[in-house]
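Working notes for the structure below.
A single protein chain has been removed from this complex, and every other one stays in its place.
Letters A and B mark the chains as written, and numbering starts fresh at 1 in each.
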Amino acid sequence: MKKDGIIYTILFSFTATFLVVLILGFAYQSTSKKVSDHAGLINRKVILSAFGYEVTDENRINQDYSSIIKTVEIDGIEIYVTEKDGSLYFGKKFAGNGLWGTITGVIAVNSTADEIYGFKILSHNETPGLGARIEEKWFLDQMKNEAIGPSGISLNRNGSGKGDTDKSNSSIDAITGATQTSVFISRIINNEIKILKKIAGKLK
Amino acid sequence: MTPLVSPLALFFASIFTSNILLANFLGMCSFISISRDFNSSRGLGLAVTVVLSVTSIVNWFVLKYILIPFDLLYLRFIVFIIVIAAVVQILEMIIERISQNLYMTLGIFLPLITVNCAILGVVLFIDIRNYSLVQTFFYGVGSGLGWWLAIVLLAAIREKVDKAPVPAGLKGIGITLITIGFMAMAFVGFSGMINVQ
Partner (left out) sequence: MNNNSAFKILKENLWWNNPVFIQVLGICSALAVTNNMTNTLTMGLGVTFVTGFSSFTISLIKNMIPRKVRMIIQTLIIAFYVIIVDIILKAYLPDISKALGPYVGLIITNCIIMGRAEAFAQANKPFISLWDGLSSGAGYLSVLLSIAFIRELLGFGTLFGYRIMPQGFMTWTIMIMAPSAFFVLAVFIWIGKTLQMKTGDRK
């Protein structure tokens, strides 16, 4: 067969594409269960950590999760509830706008929804090194036990960039160089607080 | 869940504050080699804008109606790049039929574009950020215009810089990179102006 002939060209292209797709399909199938298992694991890990349980042993996550977190449905929203030292805490997953796309995560509050209990990020598409720093511990720890004011949480754009440690002022520091993303985060928090306040009344 | 980032904000952000070239570094290879000449820069910039606008829309449909329903997302790199190559080829044919003049200015740049990472990059961002069709359109066009703006600006600056006395080791690429660095800083400065609401 002639190498530059049309039949050879088509046959060759077809065989090459077929082989490539076949191998890739196989590789994908054989790893897809691992990927989805891992996604579920991360999901539960983030929910646990929003309630203040840091589980480092991956083998224990599923077990701990089912013993600690209870799931109820209120107003069609999935609510996670846990009891710790005699007090009740509850939270939900959120999905809100970031600068570049959806930011998802888990927010937890105390039973009367006047104090944030925990705030964790599940996924985001912010700029690496800038907006992506919303995942850093110092930023997220600002939210922990932060009192919720009458107008929610405010954002301090001129903070130290190291985090606001005053838990009673209902204010968090923005990330230096990523003010936009910080604004979106504070907007998400305030939106979620409104929803959680409504739910707090219906929680037994 | 589709994020509701306003398309207009996305449009301006992709031209200025998050310029595909200066903030995400996409399409650097041809950017550096072509910006030596002002007229070619204009031509390539226009070509990139056109191709980006078309491919981002086409790939969005491929993504939503073929890749996602058939669970073929893992093949997306191959599919996107083939779609881009095909669109470029078709555009080349259309332009050749419509206007010889336009073909002379754009034609030579089109093959270069298939391997321009800005085109593939924008599509991958659209996939990862899960944009709607309207957002895709504005993001695609905005990124193209941003790329165009950046290369034309750089070409204009380079015409002057090439005549300046620069240390031998820094000549050519070195000083160009520093120029791009300053441009990137200037573009970051726009972030105060555009408030993405």
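Heads up, the rule we're going with is that a residue touches a chain if its C-beta (ideal position, glycine included) is under 8 Å from a C-beta of that chain, and two chains touch if they have at least 3 such contacts.
Only a predicted model underlies this, so the values are computations on that prediction, with no experimental measurement involved.
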Shown chains that the omitted chain touches within the full complex: A, B
Touch with the omitted chain, as defined above, among B:46, B:66, B:102 or B:124: B:124
For chain A, the residues touching the chain missing from this view: 3-4, 8-9, 12-13, 16-17, 20, 23-24, 27-28, 31, 34-35, 38-39, 42, 123, 125, 128-130, 132, 176-177
Touching residues on chain B - with respect to the absent chain: 22-29, 32-33, 74-78, 80-82, 85, 115-117, 120-121, 124-125, 127-128, 167-170, 173-175, 177-178, 180-182, 184-185, 188
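Here, only the chains that are shown with their structure count from here on.
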Of chain B, residues touching chain A in the complex: 1-5, 13, 18, 23, 74-75, 78, 125, 128-131, 191, 196
Chain B-facing residues of chain A, complex: 20-21, 24-25, 28, 95, 97-102, 125, 127, 179-180
